[in-house]
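A single protein chain has been omitted from the complex, and every remaining protein chain is retained in its original position.
A and B label the chains in the order they appear, each numbered from 1.
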Amino acid sequence: MQVNLTVNGRPHSLLVEPRTHLADMLRETLNLTGTHLGCEQGVCGACTVLVDGKPQRSCITFAVDCGGAEVTTIEGFDADPTMTALREAFSAHHALQCGFCTPGMLVTARDVVLRLGETTEARLREELAGNLCRCTGYVGIVDAVTAVAAGRQPQAQQAVVATAAREAAPLLQAAEREATPTLMPAGGAMLEERVALAAAPEAAWAALADLRRVATCLPGAQLDSIEGERVAGRVGVALGPIKASFAGTGSVTLDEASRTGKLIGRGRDGASSAEGEVGWQVLPGAGGGSTLVVQLSWRLTGPLAQFGRAALVRDLVRRLAQQFAANLDAMVAGQAAPPARPLGLFALLWGLLKARLLGR
Amino acid sequence: MDGMDQHGPAVAGDGIGARLRRKEDARLLAGRGQYVSDIRIAGMRDVAFLRSPVAHARILSRRKPEGAEVFFLDDLAGVKPIITRSAIPGYKLSEWPVMAADRVRYVGEVVAMCLADSRAAAEDLCEQVEVEYEELTPITSCAAGRAPGAPLLHEHWGDNLFLQTSFDSGIAPVIESAPVKVELELSCARQTMHPMEGKGVVAWWDHRAGQLVVHSSTQVPHVIRAGLAEVLGIPQAMLRVAPPDIGGGFGYKCQLQPEEIGVAWLALTRKAAFRWVEDRREHLVAGANARQHHYKLTAYADTRGRLLGLDAEVSVDTGAYSVWPFTAVLEAAQAGGNLPGPYDFRAYRCKVFSVATNKPPFAPYRGVARPGVCFAIELTIDAIARAVGREAADVRAENLVPGAAMPYVNVTNKHYDSGDYPASLATVREMIGLDAFRAGPKRDAKGRYLGIGFATYTEQSAHGTKVFATWGLPLVPGHDQAHVKLTPDGALEVKAGIPTIGQGLETTLAQVAHEMLGVPIGDIRVTLGDTATTPFSTGAYASRGMVMAGGAVARAAEVVAGRVKAIAAHLLQAEAKDVVFRDGRIHAGAASVSYADIGTAWYIRPEQLPEGVDTGGLEATEGYKPETDNGVFSFASHAAKVAVDAETGHVEILDYCIAEDCGRMVNPMIVEGQTYGGAAQGVGSALFEESPYDEAGQPLASTLVDYLLPGPAELPRFRIRHTETLSPHTAHGIKGVGEGGAIAPAGAIVNAINDALSPLGALLSDIPASPERVLAAVARARA
Partner (left out) sequence: MKAAAFDYRSAGSVAEAVALLAEGETRVLAGGQSLGPSMNLRLARPQRLVDVKRVAELRDVAADDAVCRLGAGWTHAEIEDGAMADFSQGMLAQVAHGIAYRAVRNRGTLGGSLAHADPAADWVNTVVALGGTLVVQGPSGQRRVASEDFMLGAFTTALSGDEVLVAVELPRLGAQARWGYHKLCRKTGEFAKAIGVAVLDPGSGLARVLAGAVEGKPVTLPQTAERLREGGPAAALALLPEEAEARLAHLAPNERALRVVAVRRAIEAMAEG
């Protein structure tokens, strides 16, 4: 689609795909290759440019989202006195080696110098933290920016917008919650949920023997076929911006004696795959009722697995387990399972990786 | 030896020793540098690689989307796998296919190459390729790889060891008699090197030259030319490797890459232009290839803490294949050979295992093995000091090779050429204020625990031919070469095969040429790396550039200088011996001529030339390697002062001091930059950087949010003091400096953390010292 914007003072009307980020448009369409791509994850800062005068990440800004914007890249500062002073100081203080981070570093440094004026070294280091340099240890960079900022005043405070009158309405109070979540971590990639059922163990187990119905209690799951122990189906995924459909197969085993059931499934979506195991067991409970124990464990492969913030998945799987247990409870009690929000095991796994990405 | 403070006076002028601004800065500051991804060639198309999502599997089937330009290994007719031979007995060969066809051995291994008009479209294609894997049990640690009955990565080996070596100088008597015995088990995390620019290659066919042109972001262009020609099966003359600006190397760009081969093959066979640029996710997943060592150490000492002997077992988590040309065992060879470090002891036994694992192939990262061995020996020294109840800095000083013992041949036959290691330690001890600290409080106002730690190392740099030959490399470096030419208008062209990767060689080689020939620095143009225009060099690695290429430039400039003087003497009616270079002109007594006058005489007005003028003219190509080529030993001591929050596990570096000696400094500003940058990477190793794997061999860090690189707010203001102990073996007494800064920080910082936590009795033994590890150590001590 078409985008009209100004780059380094020159108006452009360009055709780009919506998915093209600003950095690629600058580099590939306008040949302004001074803007570098270091990570495309919004972390390293090499792609920092000015959009309407403010430093922004051009790798996580879509070009189509810059209609009407004024963009300034490293090539657009040749007449800028602050940038000229910074360039001079960067060379004098050996603030660059390979030079790859330098354009983004300069754009950030110029903003810091203009916005804050002379400041402390600690504040300066904090302000530069969004631009990674792998060569210099930042010693020369900090010295150079300090030298240019010396004696400068901070930018004048911008105008404060007017405050309108608000139609008085009190803030809402949240309902008081139970203090202790029922779910306890069972160690590793495994969670356990326990639900008290009114039905006696025999009755509860009998109700759980219908696999097709059990499967419908797994949020987002759809069972296509059952042949003996083999089941085939898919899991619809919708979590935040992520939607996908994992097709997979699994096996179900039921053990009457211990009133234990187990579904082991494996699904794929693109390069990622997930193996999950759902186990359930009916135990005698208080007052003639029973306790339903649901255990979930999982293993991920591919892009989905390759993140470090693994604790987040526990929250996601916990909510799945709770919903699954609640649905089983309802089923045993003779009610239809509530229409599940499309929140599948694999959705939860998707959530893990989404979680990895700059949650801001 | 003379000391000078940070930013102290440098040598006047623009030659060797001058604190000269860099010639490469102007274009880089303007955003007009040219990196691989900046190259534009008409019709160039983009390549994306499909990579294995699993660590270890048989490939059951592969299917391309219909009509799409997707390539499997079978399509690359005539392309050979990467097989890195070694002269070391017992070394086992791995066969690394350019793309996996029937077996994958690590997450990120290339399976298919997809071609489209944009990178985004090429990635779309990757998603449409169907590959069916049958998973095999992965080997995800050295212990698993060495365990009896472990599944095999390369079945015909019979085990999972690229190589096992052992060395024993005769430790048995020490084991019998030593009164103090200290045992440690230590580990270093797997790391990813993270030059800010990843790998990348643009390849095209030059119809006019009849050449395949490969613009690769490589530290070793001439070497890559040899390797690429071999796997592609073409003569080297048909191949030009021309690296553009390189956004950092650190060792990552030292080897022949499967992607490089694939893209070059496309250009060769299709006679067109193709581009692939590694993205950060690829770097993190397929490039996690460094630093992972495991140590079991037993040290023997006397009751004063004098180290008598060291018994070591080192395992290197080497990954799935052997890289070319540095092999899978360079790391292990360096680890076993360098573990004794700067210490004076004679009883040493060491077993080293290079274990094949389902991870990316190990590559030589800045410092190669020495950051690990320095960490290991420095923690050992502190452990001995604890065992004998003495100040670690004292014990360390008493164990270092004393200056009076130089030159010193150590227990592993390293020839330490010069230097006063205890004096270096004393310098940082004074800079960091150890004695005042010991007299003061052990906790700060916030309740954090305070500590100081030290590490001293000696770094073999510019390893010579003999050294590399003992490491069995398939391509042993010899002389580095350089070409120097005076132009008709009196400027100087310097050409060398070593590329510029941020280390400032365009400036420092010009300084060397200026030193020898006197041409004004602004009139010297340095061209590096392009195999079509520069003489042979094995490249920029192993802290060798300034010694080797610098030596070659000095030699070539010296030859040209002699010829310039001969012509100048004739023009000035003087004796050549009376001709001197000064202030940008050529003088004999009161008279002088310009370099342009000399150029004019040779090229334009040859009638002005003397009889019998050297027909070599105003240009020369010369090679250099030190006559004694055991490598030259730079050295340094680092001291860290830390505050440890025992509630959160957070470590803050309060002060960091470095006493550094790399022989003659060609440009002190650049020496400092190299040292600061190396130290910053060392801090990364010590506190932040880690590429963890789960038990299935899945890498758990695929973004820079998972893999933490230290930023300006996490790093201290490094303080540095230089000494210059000239190497007796090299031109101008220069030693290497590129890697050194990265070697000592983990040892110094973890020693400081352990010093800080000593009131709690907590000890760290693994790096990075993440908050989790610090808290676990505190919890262990409290349990």
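Heads up, the rule we're going with is that a contact is a pair of C-beta atoms (placed from the backbone, for glycine too) under 8 Å apart; a residue touches a chain by one contact, two chains touch by 3 or more.
Keep in mind the model is a prediction, meaning the values are calculated, not measured.
Touched by the hidden chain within the whole complex are the displayed chains A, B.
Only one residue from A:Leu114, A:Ala129, A:Leu211 or A:Ala330 touches the chain missing from this view: A:Ala129. From the options B:Glu619, B:Glu714 or B:Glu739, the residue with contact to the chain not on display is B:Glu714. Only one residue from B:Ala120, B:Ala272 or B:Ala781 touches the chain missing from this view: B:Ala120. Mapped onto subunit B, contacts with the missing chain fall at residues 118-120, 123-124, 127, 279, 281, 647-648, 650, 688, 702-703, 705, 708, 710-711, 713-714, 770-771, 775, 779. For subunit A, the residues touching the absent chain in the complete assembly are 1, 17-21, 24, 40-42, 45, 48, 51, 54-57, 59-62, 64-65, 67, 108, 111-112, 125-127, 129-131, 157-177, 179-181, 183-185, 239-244, 270, 303-304, 309, 311-312, 314-316, 318-319, 343, 350-351, 353-355, 357-360.
Criterion: only the chains that are shown with their structure count from here on.
Centroids built from CA atoms put subunit B at 35 Å from subunit A. Residue ranges on subunit B touching subunit A, taken from their complex, read 21-22, 24-35, 37-38, 40, 51, 53-54, 107, 118, 120, 127, 194-197, 245-248, 250, 277, 279-281, 284-285, 501-504, 669-670, 672-673, 676-681, 692, 694, 696, 698-707, 709, 711-713, 715, 717-718, 741.
Here subunit A touches subunit B in the complex through residues 17, 19-20, 27-28, 31-41, 43-44, 46, 73-75, 78, 87, 90-92, 94, 96-103, 106, 121-122, 124-126, 128-142, 270-273, 299-303, 305-310, 356-358, going by the rule given at the top.
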